[in-house]
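Have a look at this one before I ask anything.
The complex is shown incomplete by one protein chain, all other protein chains being positioned as in the whole.
For chain A:
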Amino acid sequence: MATVIEAKDVRVYYGQKEALHGISMDIPEKQITALIGPSGCGKSTFLRTLNRMNDQIPNIKITGTIKFEGKEIYSPKMDVVNLRQNVGMVFQQPNPFAFSVYENVSFGLRLAGIKDKALIDDRVETALKQAAIWDVVKDRLNDNALGFSGGQQQRICIARVLATKPDVILMDEPTSALDPISSAQIEETMVELAKDYTIVTVTHNMQQASRISDKTALFVAGKIVEYDDTRKIFINPKEEMTANYINGVFG
């Protein structure tokens, strides 16, 4: 299994406080890797380091190495816009821009300077199909994206990420603002997408991790307690702390 992202001894400091205490993990290609753990354990912080979403936070310091397809993410030579096209992110709250579906999905392409209308049309359609929302929006591409339901908005956001043809999609609690039916549909879409994309998802919902992920990492207090195949984590974990966490004893 090829490794797409390779993190070694990643430490994140907010001012003096060390929030991540040396995270090392390999993210396998075209699989779903779930990061689980109690609130404040550092799983979102770690996720955000993977496409430098933390850069804007004042007083943040990040050490260690994170390589994306062999290239150091935090190298001064790294083109961050380019990185984020290759490593896209979907957030907890669906956050479409307050303009049309078409403009939302084509946003990243125009940002990348693509002007060929036919190419953009094609990418928009493909992305919306991959996000399983094409049938709903195909006749409403010029409607404001905010006029759709939460689940539909989240799919539009997924399509927006897909349009730039990323290799990796980071998802930060992608279904926690959605109702169970919409959540289940997004989960299905994630499993489908993992055939072509690498997905790293942060979730509070352990059942979601067990249902859809191939690999699961348990974060507690800024460290990885256990990182293994999801089946092992949920059926026969090595660490007692993992067993306790997934059984709801703490967290």
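In this text, a residue touches a chain if its C-beta (ideal position, glycine included) is under 8 Å from a C-beta of that chain, and two chains touch if they have at least 3 such contacts; residues count from 1.
One rule holds for everything that comes next: contacts and distances are computed from a predicted model.
*Asks:* The complex lacks one chain in this depiction; which UniProt name from "L-serine dehydratase", "ATP phosphoribosyltransferase regulatory subunit", "Putative membrane protein" or "Phosphate-specific transport system accessory protein PhoU" does that chain carry?
*Replies:* "Phosphate-specific transport system accessory protein PhoU"
*Asks:* Which is it among A:61, A:110 or A:231 that touches the chain not included here?
*Replies:* The missing chain is touched by A:231.
*Asks:* Provide the residue numbers of chain A that touch the chain removed from this figure.
*Replies:* Chain A touches the missing chain through residues 30-32, 188, 191-192, 194-195, 207, 210-214, 230-231, 234-235.
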